[in-house]
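Taking it in order: structure first as structure tokens, then the write-up.
In this view, the complex is presented without one of its protein chains, the others remaining in place.
Then we have chain A:
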Amino acid sequence: MSLPVSMSVVLDTIMCQTLTSRIIPRNFRLLEELERGEKGIGDGTVSYGMDDGDDIYMRSWTGTIIGPHNTVHEGRIYQLKLFCDKDYPEKPPSVRFHSRINMTCVNHETGVVEPKKFGLLANWQREYSMEDILTQLKKEMASPHNRKLVQPPEGTYF
């Protein structure tokens, strides 16, 4: 088999490289997230899994949040869709609620979590994970400006 890159170029790169990135590449990062999701997280009030077990690039995910206690969301089960594009985790995934919800950071027509109104997405860092997004959204549900908002009927979808 022939080498894809001329060897001298590669060796030069190795020798010259002083700024070597040790960051975990996208696919292995998502495999880690998948395994963590399969094991189950914390008290089980947030969870996620892959939509299409055949998608080698692991793009589409479903997340679930159980509404926190002492809020209008208590006992409700919210489903979300997360989409991790090729540039994840440099860029955040796109996140939208599938279950209808009334929340300040969620678009009322589409269910999209609007990055401008949700700090974790607006100030995204590659260390953040889908678990962080779901956990932060759950906290957001319990925040003073969200916990008492009138909600659409349970079991309705965007």
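We take it that a residue touches a chain if its C-beta (ideal position, glycine included) is under 8 Å from a C-beta of that chain, and two chains touch if they have at least 3 such contacts; residues count from 1.
Keep in mind that, in the parts below, contacts and distances are computed from a predicted model.
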For the chain that is missing from this picture, which UniProt protein name fits: "proline--tRNA ligase", "E2 ubiquitin-conjugating enzyme", "Trm112p-domain-containing protein" or "Polymerase II polypeptide K, 7.0kDa"?
-> "E2 ubiquitin-conjugating enzyme"
Filtering A:58, A:113 or A:141 for touch with the omitted chain leaves A:58
Contacts of chain A with the absent chain, listed as residue ranges = 1-5, 7, 10-11, 13-14, 17-25, 27-28, 31, 34, 53-54, 56, 58
